[in-house]
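With one protein chain withheld, the remaining protein chains of the complex are depicted in position.
Right after this comes chain A.
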Amino acid sequence: MTEETHNAPVEPNAVEEPLDLVRLSLDERIYVKLRGDRELRGKLHAYDGHLNMVLGDVEETITVVEINEETYEEVIRTVKRTSEMLFVRGDGVIL
């Protein structure tokens, strides 16, 4: 006789646990990685379940890799921009 201990999956993690931990970072400076080789450092004012975020006092760093076709060398540059207040759409967020 096979005994199957089928425990009905208990509520996996009450609400949306990783987001509960994001909540602890409210009002703190955070580092956000975005698609398109972009990074943000700023103060987290607000967020939601899509990971849309409002950041204050942010610095955006865009990493650009340029390839010189003659000498075949890669040059990596970064472009920086700053904003007092920035709304970030959640689907671009990686980390």
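Here, a residue touches a chain if its C-beta (ideal position, glycine included) is under 8 Å from a C-beta of that chain, and two chains touch if they have at least 3 such contacts; residues count from 1.
Throughout what follows, contacts and distances are computed from a predicted model.
Look at the chain that isn't drawn here: its UniProt entry, checked against "LSM complex subunit LSm2", "U6 snRNA-associated Sm-like protein LSm6", "1-aminocyclopropane-1-carboxylate synthase" or "Proteasome subunit beta", names it "U6 snRNA-associated Sm-like protein LSm6". Not every partner is drawn; the one left out touches chain A at residues 6-7, 9, 12-13, 16-19, 21-22, 25, 31, 35, 51, 90-91, 93-95.
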